[in-house]
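All protein chains but one are shown at their positions in the complex.
Letters A and B name the chains as they come in the text, with residue numbers starting at 1 for each one.
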Amino acid sequence: MERVTETGAQTMPERHERSQWIAFAVMVAALLAAPFFVYPLFVMQALCFALFALAFNLLIGYVGLLSFGHALYFGWASYLSAYSAKAWGFTPELAILTGTLTAAICGLVAGSLAIRRQGIYFAMITLALAQMMFFVALQAKFTGGEDGIQAVPRGYLFGVIDLRNDMAMYAVVLVVFLFGFLFIHRIIHSPFGEVLKAIRENEPRAISLGYKTDRYKLIAFVLSATLAGLAGSTKAIVLQIASLTDVNWPMSGEVVLMSLVGGLGTIFGPIVGAIVILTMQYKLAPVGEWVLVIQGVIFVACVLLFRRGIVGEIAHKLKIRL
Amino acid sequence: MKRRTTLAALAVVLACGTASAQQVSVKIGVLSDMSSLYADIGGPGSTAAAKIAIADFQKANPNVKVELVSGDHQNKPDIGTNIANQWFDVDKVDMIIDVPNSGVALAVSQVAANKNKLFIVSGAASSDLTGAKCNANTVHWTYDTWMLANGTGKAMVKTGGDTWFFLTADYAFGHALERDTMAVVEKNGGKVLGKVRHPLNTNDFSSFLLQAQSSKAKVLGLANAGGDTINSIKAASEFGIVKGGQSLAGLLVFTSDVNALGLATAQGLALTETFYWDANDTNRAWTKRWHSEGGAANGKFPTMIHAGVYAGILHYLKAAVALNGNVSDGKVVVAKMKEIPTDDPLFGKGTIRADGRKVHPAYLFEVKKPEESKYPGDFYKLRATIPADEAFRPLKEGGCPLVSG
Partner (left out) sequence: MFELCLPAILGGKCIPSAALFGQLLIGLINGSFYALLSLGLAVIFGMLNIINFTHGAQYMLGAFTAYIILQKTGLGYWPALIIAPLIVGVLGIIIERTMLQWLYKLDHLYGLLLTFGVALIIEGIVRNEYGSAGLPYTLPDSLRGGQNLGFMFLPNYRAWVVGASLVVCFGTWFVIERTRLGAYLRAATENPTLVRAFGINVPRMITLTYGFGVALAAFAGVMAAPIYNVSPQMGAELIIVVFAVVVIGGMGSILGAILTGFGLGVIEGLTKVFFPEASNTVIFVIMAIVLLVRPAGLFGRRA
């Protein structure tokens, strides 16, 4: 991948850290205020997708692996979260945990297959595996086929707090999102994250330094799948629905698009990308016919003209890392 | 050529000076699949049908103000839910109509119930909408899976097609269609010799057709939809299934599918619909207006779903006027709609039952041979009319909680 955020990385670490903290503070402030100005359901959905895109970006931005099948983890987590909440009467936090765990297991299995090949083969394998699991979801009884699992109860958090209140729900989503964000930030800046970046830059060299790169790649894959699952599980509780849309290949494409628009390999990019793409889907709902074409044009434009993405461009202009 | 969607709103205010007349003002949302799989059976054509309905109603009731918005659910239940929520909460839409794709329709039906608004289903097929999952805020207009199974199944058995083989899409929708049709076939003295379940979006059906062929069943029931139905009929024509004496029964086939097949391939196919554009002068005149409203690309023809959107809006507006424009309580409006008998040019006289099911006659058609077809869109000949009281599932069998005991 083209490295877009590395300029001056070693020379001004403090400056980068400061700008990231400022950006983080601005983001938290905006998110605290958002539900009072914007339709809360929309913000919650945007946060779930932002977390999904962050999880995806962990893989492509920091390990250089393009997964074209992330809908698998998002969708299956959302199914299990919805099902456990509805059929087994799990409390929301347990339902989300169940979904997330499902995604982790799926990620472990799919990941150990996919990392056996590199580059575009990796992308094709993840896509094929996700398509297979889409068919399984379509045919399985518990997923409700094309009806999906509907009317999922939001329930009571820890059995106490009623999440039918949108503001209470929003608080939960915000906490989940911030947890995911900080967790990813921590991974990237840990020694483990440094090894991942080394693999991205030059895998043979990492191997010759004695790192078992396959193991690192697999752990990164599972982490990414798990976080995607966290996003999917939460989404199922928020929107009270899990459906085939979540697990089908266009969803995998959408998360790629979100990260690409925001900026691959930037920590804030996927969030901006998710908001931009979701807003676009809403604004374009009345001109539905052109949604597909416009998405395609954005893809092409991003690849040809703005490979840094929105956040990447801003960071580049300001000579900071975001 | 170009299909146009109403971008913003079609707001027509006919302020007649008659101050005495009660001002009725409603907002209707056409929620459909504008861009994906079902855009041809619903989509922009539904918006066009809605415009005609509003124009017709305002001709007779000039003091009624109607605002129309349209939205694209892209076949995604979550997007459908979001649009419905936002329309009801923020944009003050009173009624949502259409919604092809049962998954999205079930979701929207729930939103309508939660917000006590109104939802008229035209595009979706699932009979659950007026069965186990019915509610007091939803009316199901045009058709459903039970009616399709019953119409085609019964008529085929009665005309001699008493042994069946099913080609079933392997997911909930196909299973339901197969189950309902099997019940009808067996109830009427027919026999089911076998079935094969194929995955969604199968390209090549020849393998399944060979199995159907060797079953020697007289009727091959296609419990699938859209591209799967088209692919199976294409392969059946190639393998000479119909020429070999077996007949095809499409359990969910729309005019648009027949158009996609061409008569040479589709000839002899039996199917049930509740509206056919070429059935009589009224329908033909309506179709002409639908085309001039920009209903379809490339000279396609309106489906029963489009007709249902038209008729549903007319009846809704009648109820709105009867309530003097007090449409904020969805349950009250639905009760009014059930109370007034329905009467519109396309479906004739009918009623809406307690479970929300609109009942009207259904028609069993057979697709014409190419040489019988005289002009574009001359697709069907009528084989049987199923009267309204037999066309839909009996009220008691649906298991709708609204129907007491």
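The rule we apply is simple: a residue touches a chain if its C-beta (ideal position, glycine included) is under 8 Å from a C-beta of that chain, and two chains touch if they have at least 3 such contacts.
Since the structure is predicted, the reported quantities are computational estimates derived from the model, not experimental observations.
Engineer: Quick one: say which of A:34, A:80, A:260 or A:314 touches the chain that got left out.
Structural biologist: In the full complex, the listed residue that touches the missing chain is A:260.
Engineer: Sort through B:231, B:246 or B:274 and give me the one touching the missing partner chain.
Structural biologist: Residue touching the absent chain, from the options given: B:231.
Engineer: Can you work out which residue in B:37, B:183, B:354 or B:403 touches the chain that's missing from view?
Structural biologist: Only one of B:37, B:183, B:354 or B:403 touches the chain omitted from view, namely B:37.
Engineer: With the full complex in mind, choose from B:198, B:218 or B:306 the residue touching the hidden chain.
Structural biologist: B:198
Engineer: Given the full complex, what residues of chain A touch the hidden partner chain?
Structural biologist: Per the touch rule, chain A residues meeting the hidden chain are 1-2, 60, 64, 66, 68, 113-114, 116-121, 123-125, 127-129, 131-132, 135-136, 139, 249, 253, 256, 260, 289-300, 302-304, 307.
Engineer: For chain B, which residues touch the unseen chain?
Structural biologist: Answer for chain B: residues 1, 3, 35-41, 170, 196-204, 206-208, 210-211, 213-214, 226-227, 230-231, 234-235, 238-240, 254, 256-257, 259-262, 264-265, 296-298, 300 touch the chain left out.
In this section, only the chains that are shown with their structure count from here on.
Engineer: At what distance in angstrom does the C-alpha mean of chain B lie from that of chain A?
Structural biologist: 37
Engineer: Which bits of chain B are touching chain A when the two form their complex?
Structural biologist: Residue list for chain B touching chain A: 3, 5-8, 33-35, 39, 44, 69-79, 81-83, 85-86, 89-90, 101-103, 106-107, 110, 126, 170-173, 199-200.
Engineer: Considering only the defined contacts, which chain A positions touch chain B in the complex?
Structural biologist: So the residues of chain A in touch with chain B come to 39, 41-42, 45, 135, 138-139, 144-148, 150-151, 235, 239-241, 243-246, 281-282, 284-292.
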